[in-house]
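Every protein chain except one is present and positioned as in the full complex.
So, chain A:
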């Protein structure tokens, strides 16, 4: 799994994690690369009536009906545009396939444990429950999103809450 630098110590290598870095506006976020199934363009979404606005609808991913969530709307970004550059990251969480719309995908980063700092308490938009930490990489700051927790949370309304099951 890990393609760490040749200088890295073996023991530490196991602790290193790879993240897919994507951008929302000017901010940089990252999710565990192992959750990512594929990356595709934004197209052909069928709207679902009465769903929250950040759920764009569902799309056909090779025969599977997959919901598409726009994280920019969810995180209350002012500028939400759909163009040729708009990217959908298809993630696999909790036995489900979900597409998340982001502004762009930049690269895959390997972070060592000491590069991951605990997330401070956040405001209302993004509860720190959904963060696995902050990654610092030279002068860049990556918000490490715990995509599992985020997408299965009640407020995402993607899964029926456990009490209803």
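The criterion applied here is as follows: contacts are C-beta pairs under 8 Å (C-beta built on N, C-alpha and C of every residue); 3 or more make two chains touch, one makes a residue touch a chain; residues count from 1.
The working rule: contacts and distances are computed from a predicted model.
Taking the options "Oxidoreductase", "DsbE family thiol:disulfide interchange protein", "Chemotaxis protein CheA" or "YCII-related domain-containing protein" in turn, only "Chemotaxis protein CheA" matches the UniProt protein name of the chain that is not displayed.
From the options A:39, A:73 or A:97, the residue with contact to the chain not on display is A:97. Per the touch definition above, the residue from A:64, A:108 or A:141 contacting the chain not shown is A:64. Residues 44, 46-51, 57-60, 62-67, 96-98, 157-160 of chain A touch the missing chain (whole complex, contact as defined above).
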